[in-house]
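So that we are looking at the same thing, I have put the structure below in structure tokens.
As you look at this complex, bear in mind that one protein chain is not there, while each of the others sits in place.
Note that the chains are named A and B in the order they appear, and that numbering of residues resets to 1 at the start of each chain.
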Amino acid sequence: MKKFDKERVLLGLAAPVLAVVGALIVTALVLVATGKQPFDAFHVMITYGTKSDSQVYILNKATTYYLAGLAVAVGFRMNLFNIGVDGQYRLAAFFAAAVGGALSIPGVIEIPVIILTAMVVGAVWAAIAGVLKVTRGVSEVISTIMLNSIAGIVIGYFLQDGRLGVLDKNANMVSTKPLPSSSHLFNFQTSTDPVVGFIVIAALAGVVYWFGLSRTRFGFDLRAVGRSQSAAEASGVSVKRMVVTSMLISGAMAGLVGMPTLLNQSYDYGTDFPVGIGFTGIAVALLGRNNPIGVAVGALLWAFLERASNGLEFEGYDKEIVGVIQGVIVLAVVIAYELVRRYGLTRQQRQVGAELAAAGSDDKKEVTA
Amino acid sequence: MHSGTVHALVGENGAGKSTLMKILYGMQKPDEGTIAIHGDKAVFHDPGDAIARGIGMVHQHFMLADNLTVLENVVLGSEKLYGIGGRARAKIREISDAYGLGVRPDVLVEDLGVADRQRVEILKVLYRGARILILDEPTAVLVPQEVDALFDNLRGLKSEGLTVIFISHKLGEVLSVADEITVIRRGTTVGEVDPKHTTTKQLAELMVGSELPSPETRESTVTTEPMLAVDGLRLAVVDAEGIERKVLDDISFTIHKGEVLGIAGVEGNGQAELVEAIMGMRVPDAGALALDGADISHAPTRRRREDGIGYIPEDRHRHGLLLEAPLWENRILGHVTERPNSRGFLIDSGGARRDTERIVEEFDVRTPGIEVTAASLSGGNQQKLIVGREMSHLPKLLIAAHPTRGVDVGAQAQIWDQIRDARREGLAVLLISADLDELIGLSDTLRVMYRGRLVADADPATITPEQLGSAMTGAASGHLAENTEQPGGED
Partner (left out) sequence: MSATATQTPPPAAPRVGKPKNGRIRLSPAIVLLIVAGALIVVSAVRAVTGAEDITSAGQVAGALSGAVPIGLAGLAGLWAERAGVVNIGLEGMMILGTFFGAWAGYQTNPWLGVLAGVLGGAAGGLVHAVVTVTFGVDHIIAGVAVNILATGVTTYLAKKLFTSGDAVQKGGTPKQSPPMAEIKHFTVPGLSHWLSELQAHHWFLISDLAGIIGGLVTNISSLTLLAAVLFVLTFFVLWRTSFGLRLRSCGENPTAAESLGVNVYTYKYVAVVISGALAGLGGVFLAIQTHFYLEGQTGGRGYIGLAAMIFGNWRPGGLAVGAGLFGYADSLQLRNGGDSVHALLLLIALLLLVMGGWKIYRKVYVSGAIALAFAVLLTVWYMLTDTVPDEVVQGTPYVVTLLVMGLSAQRLRMPKADGVPYRKGQGG
């Protein structure tokens, strides 16, 4: 059995590696087609992407992407497509920033209050889609996408001077009232820029995700729903409640996505708050196959690609090529996982068949027990 | 095989009948060997080739699209013959009338019963001008009366000079309809027999290499202590068109400790819903359920399972297994809150793995290990795993829906033994089956379900499959011991 497992691990690794290699080949072709030197471009990306300040940047970005990836992965684990992480984290970060700006209590209390606000807002926004799904049969794919747009509009309404926003006349930007400095989360100082302290919480979230899903009864139920809704229902899981619960968890996790930015970097929510991370989360979750370590690798890869693209810009390449690389990676990785999954299944069936045939010759007499 | 005959192909489950037919019909490719039609060697790459050579197949699982009309289902793939409009409709009526099939072209397939669907399948094949019809286990889903009607149709086809290949493992039927019989076992032909000079027993021995087991219960173990009391269960479903239909209509019965209550009925008459209502997967509109004296009418499924209901589902792929999960995780399924699967809120994977090893050993699940996925096991071994899992938690009540469907003969006998043994220990069993021999053989009490109602009851010691069958089609009701009909029945 041990050897068997090792082969499976190898198979599991084969897929993402194949996908990345495939993506590099496609990208090289695109570059050649547009009259650029692919290997030079890759070289630029690697040297720029591994500089020490790049490393810090990548870690910080990956922290955010990792949380988004986990939020999406929770849904994927039970076949729920929470495309709405994007709206959830933005709305959550916005209201958390508003609450944080309005309060001035000691940081040890305020920081948890801010984080909690974000998680609650994210969870509630996600739960709308969950409730619509179980009570009205609305596909969560469509409803979460609509909720993304609505979230943006809600933020647009409140983020105005005189509502929850404050106009910064110099920069001509509206943002929420900044957090009091006592509520800034600690950072890890490095020789260049600091690494966000929220990375600790992100790592913790990864551990909770892993433990909760693979070691608890709840996690077993959740995965059972993902594998077969009907079998889970028959086994005693209330699928409807599980849909709402996992949307709540996914949304709460999404609520954390904006926190590294809010608590460690921007300290307010302005019109320049990063958008679109929810979609990055989908890509990262697919890449890491919903595995907590895989998602971490995916998040780092995504952050690396983004950082490295800046290096391309300096050398006269179009940094937008990274969008192509990312798109091809996602597409290649989903194909590769499917191929590996199917190959693994047939291989196993063959093995079972072979072992039984070997055993079959001596148990003929039992057939009519 | 000869023209104008009904040729039966018999063999137990997994003997290779269906595979052979799929090759004949071009759905799978043979590794070697040849097929000859009227002396010509034929090679089929896809079903289209087979159809072109006049071979038509009626599959065991009907190949019909529910949301299309009969006409659309029939003309699909052969639109060139008579178009898809009026000419096709006329042709369908013509064939239907010629062979007495009674097919209406413009109804949706989803509105048809099983027997009607089968006739649509036969018509589909005739429409394409097939001269050789392959019927794969055509009687598996029919009641005896419908089987007779089907056989009449087949004789009609035969008299028109068509060849019918009839695949079955129901030997009585085979002997009554076939002109020639080929027996296969483990993928090879083991004999060709003439039905006029053969008995069921001889055929059975050829088929399995030894005598068939029968599902008889021996001494009665029925007690007077009620285990499951169902009272006045009602369930109505509103379908997509807003029409309400009663799926369960005032169902009441009691199963005592040590009793096997069998429910006979054509599929789709409310049995599945009854099981789901008892399991708590469906909320009935009215009625009460009591397990071992305690009311469980409002308990969720998990509570009911913890309280001692074991469940062997009708469709093990949909309700009994996580196909892509390893065996030991499947052992946890349905009993995640119970030892040895979990301790407190945590999964005890060690305990579950050890116990899976035990089940594999005790219940003779043929597998190389417990880390393989459930999907890689054969149907019979999957079923043994489920039975082992449910029995391991010492249920008070076992709900067994078609417990031996799609299971080979050896596993079938084993599962019957398990149920009998547990019954001796005081287990109450609700048995639902389409196999009337199994029902009569295992049950202490029999009820017949028709259109959501329990319309008849019978004593398995005296009843015949034919009598049961007539109640299943609604032709008889009440107590079925004598051959008289008592409309109204007791509930």
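Some notes on this structure:
Rule of thumb we're sticking to: a contact is a pair of C-beta atoms (placed from the backbone, for glycine too) under 8 Å apart; a residue touches a chain by one contact, two chains touch by 3 or more.
Predicted, not measured: the structure shown is a model, and the values here were computed from it.
The residue touching the chain not shown here, chosen from B:K41, B:H61 or B:H197, is B:H61.
Within the whole complex, the absent chain has one touching residue among B:G77, B:G129 or B:G172, and that is B:G77. Subunit A meets the missing chain through residues 30, 34, 79, 81, 83, 132, 136-139, 141-143, 145-150, 153-154, 156-157, 228-230, 279, 282-283, 286, 318, 320-328, 330-331, 334-335, 338-339, 342. In the full complex, subunit B touches the omitted chain through residues 22, 25, 27-28, 46-48, 51, 57, 59-68, 72-73, 75-80, 83-84, 109-114, 116-117, 124, 141, 236, 240-247, 266-270, 272, 315, 317-318, 323, 451-452.
Note that in this section only the chains that are shown with their structure count from here on.
Of all the residues in subunit A, the ones that touch subunit B in their complex are 1, 4-5, 214-221, 223-224, 227-228, 230-231, 233-238, 345, 348-349, 351-352, 355-356, 359, 366-369.
Interface residues of subunit B, counted against subunit A in their complex, comprise 208-211, 213, 279-281, 300-305, 311, 313, 318-325, 329, 332-337, 342, 345-347, 364, 366-369, 371-373, 375-377, 408-410, 413-414, 417.
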